[in-house]
Every structure is written in C-alpha cells, then in structure tokens.
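Only a single protein chain was left out; the remaining protein chains are all shown in position.
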Amino acid sequence: MMINVTNLTIARGGIKLLEGVSFTLAAGKALVLRGPNGIGKTTLLRTIAGLQNPVSGQIEADRESMVYAGHADGIKPTLSVIENLKFWAQVFGNKDISKALDAFEIAPLVHQPAGELSAGQKRRLGLARLLVTGRPLWILDEPTVSLDAAAVGMFADAVRAHLEQGGAALIATHIDLGLDGVDQLDVAPYRAKAPEPGDFDEAFI
Amino acid sequence: MIALLQRDMRLAMRAGGGFGLGLSFFLIVVVLVPFGVGPQSALLGKIAPGILWLGALLACLLSLDRIFALDWEDGSLDLLATAPLPMEAIVSVKALAHWLTTGLPLILAAPLFGLLLNLPEAGYKPLILSLILGTPALSVIGTFGAALTVSLKRGGLLLSLLVLPLYVPTLIFGAEMARRGIAGQVATTPMLMLAGITCGVIALMPFASAAVLRVNLR
Partner (left out) sequence: MSLNSLWEYANPRKFIQTTDMVLPWVTVLAVGVLVTGLIWGFFFTPADYRQGATVKIIYIHVPGALMAINIWLMMLVTSLVWIVRRHHVSAMAARAAAPVGMVMTLIALITGAIWGQPMWGTWWAWDPRLTSFLILFLFYIGYMALWSAIENDDTAADLTSILCLVGSVFALLSRYAVNFWNQGLHQGASMSLDKEEHVADVFYYPLLVCIAGFVLLFISLVLLRTRTEIRARRMRVLLARARMG
C-alpha cells in the first residue's frame, strides 16, 4: 500500500474546504480525483505532498516516496532542456534521464533553452521530471493542461508504464486518460459544511 | 545540494545580472560619494572604509529579492520543498550562491574601489579581511529577509525595511574593524565579534529562514 488517507480535513487561508476525505491507494494503482473548480483538489494534493498541514486526519505515506507536480513546472527559461532535467535528476540522486527523454519525445529539443519551448513542450518537460525522480508515488495536479492529444497519449503511456512497475499515481484531472482499472474519487461530497458553533475557529463568530 | 548550487550559479551567469549588476551598483555608489561630499582626498580617505562597507551592503541588498522570487514564481520552490533536500540545506545553499555571486565579487573589487576613494595603504588589509568575514553574514541574514517576503507581490521595499536593521551589528563591527586597522589600533575585538556574528548566523539563521519559507509555501 502506497498511501492511506483517513478522515482528512483540509483548509486554505483558514477556511475549511474538504472534510473527512478517506482513501487508500495501492502500488500499481492510480486514483483520479474529480470535482468542480475551486473545491480544493489542489489544496488536497498539496496537503498530501506535505507542502501544508492538514487541519485534522491522518496521511500514512512515506514522504520519501512522493513526487509532486503542480500547475507550475519549475522550469528555468535560461537553462537548456537537458540542464533542467539533469538538475532535477541530481536533486533526486539519479543519473539516467534517457527514459524520460524518450517517454515524452523531448530528445530533439534537449539543447534548446527551455524559455523557447511552447507551452505544451514545457509541460512535457515538466512531466518528464517525474520519471527522472525515480519515486514511486506521483501526485499530479492537472497534468494534461496545454497538452495536445498526442502528448496526452504519451502521458497516459507513461502513467501506465509507471503503474506496471509497481508505482502509483494520484491525479487531479478533468479529462479521461483512457487508463484501465483506474479508481475515481469525486471529492464534491466531502465539501466542508458550515462549521458547528463552539468549534475553535468559530470562537471568532 | 551541489546540483542546486551549480544551477543557481549557472542561472546567475546566464541572466547576465548575477555578477555584473551588484558590482556595477557598488561602483556607482563609490563614484557618487565624492560628488556628494567633495573631492578632498583626506576626507575621502577617512570615510573610505565606511563608504566601501555601505556600498557592499547596499549592493548585497539589491540582489536579495532574486534569491527566492524566481523559484517562487515558476514553482521550483514547491518542487524543491518536496525533494529529498531539507529546507535548511536549500536556504543555506541559496545563501552561499548569493554570496558567491554578490559578496565575493564585491570583495575582489573592493581594493580597486579603495583606490578611487584614496583609502590609506594601511587600510587595505583590514578592509578586505573585514569584508571576507562580514559579507557571508549579509548574505545569510538577507536570505532570511528574502524568505520572509517571498510570497509578497511587491516585497522589495519591505525586504529592505526588514533586513537593514538586522544588518546593523554586522556593519558596525565590519566598518569599525577597517577603521581601527587604518588608525593603527588593535582591531581584534571587532574582528572577533564580526567572525562571531557570521558563524552564529550561518549556524542558526537557516532554521529561521527554512521555517518562514515553509510558512510561505503553505
């Protein structure tokens, strides 16, 4: 089992967004989070990735097994594609980046400055970073934004290969990736209710 | 960690401003001072250590908001925070990169600028030594300020407001050390204090910087 989330409550800017979220994700599985914009999917993923603290509830997972990819790709425009990728590989203690180059077909671009890439190419580079980290649990926030159909296919293949190798993925997305045996979790039912009177934050009311 | 340092150095050089900008600013400060106080060599020689220290400090300040701002905007900071590096190591490496790109060039240029300001001959050694001992503290303290204001859209002015009072002890002991050296007095006390401050902030400040950075990433 990769991650076990129990009764998680998350907040952004002091306002509770989701309450009582529970799920488990086993190795070799992917879980797709769904829900309308602004409901708190990004906050949920950031909380799970350890970037912010939950209000309550448990996240049982190995911090060292996760890699997070958010809306921004963390790409330096003045560095070349290969320098960007090599940097992240080194940070995560890996050397081999060829697999990542192949998976997202960015080998022809390697010596271009990343600033000259198109939005879709940048996104592919950002996703290629996941492969060079060598970490089993992917936490992805809208990974397919600005990708064309072919690139979405590449991404789906990469996820499939990753799952086959015993990895897992937690993905917030609106599109259908065409993956088999993927669990879906609609977070809308967990939307935080109006707080009970007497609750600590409510002491302000 | 080495990878992060390499990347930051490379970025500083590619962006073109890394080494050049702080240094040019330092030069401008040094050039403007004689216009402000008059061209008398004796007077300039007397205030030279103070001017050089102030110039170094301001040049340092100028480049502080670049430490985290770009990494914040493009999401690198989020990704680094989830990477296997502890936050304390990240801020230390950032401070080191800032010192290498700002503090070190200033130290190297200081003798030349001392010449412009008619710095007495006895002053070069203590001045350079005081800068070597003191500028790392400026970078480390500045990193704390940069981490504090990283989430603010226009944090530049606030950053200066927060960091400058924190620079007071470093500036006092640094400039005092150089002044005493010129006057031929024993400068051991300010030197030890300066070294103490630098060691202290290098050891302790990363924890504060990492803490505020984590708060800002939330």
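The first chain written gets the first letter, and so on, giving A and B; residue counts start at 1 in each chain.
What we mean here is this: contacts are C-beta pairs under 8 Å (C-beta built on N, C-alpha and C of every residue); 3 or more make two chains touch, one makes a residue touch a chain.
Computed from a prediction, not measured in an experiment: that's the story for all the values here.
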item	value
Among B:Leu23, B:Ala97, B:Ala110 or B:Ile197, the residue in touch with the chain that has been omitted	B:Ile197
Interface with the unshown chain - residue positions in subunit B	144, 148-149, 151-152, 155, 158, 161-162, 164-166, 168-169, 172-173, 176, 189-190, 193, 197, 205, 208, 211-212, 215-216, 218
Residue numbers in subunit A that touch the chain omitted from display	13-15, 194, 200-201, 203-205
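Just so it is clear, only the chains that are shown with their structure count from here on.
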item	value
For subunit A paired with subunit B, centre-to-centre distance based on mean C-alpha positions, whole Å	37
Contacting residues of subunit B [partner subunit A, same complex]	2-4, 6-7, 10-11, 14-15, 70-71, 73-85, 217-218
Contact set on subunit A toward subunit B in their complex	46, 49-53, 64, 66-76, 78-79, 83, 86-88, 90-93, 129
